[in-house]
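Note that one protein chain of the assembly has been removed; the remaining protein chains are unaltered in position.
On to chain A.
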Amino acid sequence: MDAFTTHTGTAAPLRRSAVDTDQIIPAEYLKRITRTGFEDGLFVAWRRNEPDFVLNQPQYADASILVAGPDFGTGSSREHACWALLDGGFRVVISSRFADIFKNNSTKSGLLTVVLPQAEVEALWAAVEAVPTTQVTVDLQEKQVTYGGHSVPFEIDGYTRWRLLEGLDDVGLTERHLADIEAFEARRPAWLPKALPALPA
């Protein structure tokens, strides 16, 4: 996973709430077995069917920060939603509320999810709709979003922030605690279910 420290770019205002992961990337694109190359599926139904959709507007074509309505990323656990956003050029999604699994997946794939109060989301929408070239800086080190001389702090738990700043792989971190895992396994009751060997019905 790439480290995330700070990012500056333009932002696309997505004025929709409860954007589910089926909209971010439909199921037919999930048949691939690669981890990259999902940009063609990103918001594909809206891009195809709605000429005015924000990402069809040339002034937002190069946006790297997505500013969405509340409850972004509900539904399916597909991490492909994060990969599609990254492949589509986004490094940050800002919303007043994210679905749990999407948020969790984002922290594992290097996409920064920033929670701001809805009033701040509205202010940011207004700013980037008025001036689409507005440069927005999302600084994970300082935990703040800055644009047009306006700075808004955001909260993120310290552990996740550290992992993102360092670009650390969770598996490697957990493997440091192998002795704890082995000790736990030694305590597990023998009657707990096992998938192997397969037993007849």
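Some observations on this one:
Basically, a contact is a pair of C-beta atoms (placed from the backbone, for glycine too) under 8 Å apart; a residue touches a chain by one contact, two chains touch by 3 or more; residues count from 1.
Simple rule for what comes next: contacts and distances are computed from a predicted model.
The chain that is not shown carries the UniProt protein name "3-isopropylmalate dehydratase large subunit", picked from "3-isopropylmalate dehydratase large subunit", "General L-amino acid transport system permease protein", "Fumarate reductase subunit C" or "Ger(X)C family germination protein".
Within the whole complex, the absent chain has one touching residue among A:G9, A:P26 or A:G89, and that is A:P26. The chain that is not drawn here is touched, among residues A:G69, A:G88 or A:P132, by A:G69.
Residue positions on chain A in contact with the hidden chain: 15-18, 20, 22-23, 26-28, 30-35, 45, 69-71, 74-80, 82, 97-101, 104-105, 108-109, 157-159, 170-171, 173-175, 177, 180-181, 184-185, 188-196, 198-201, in rising order.
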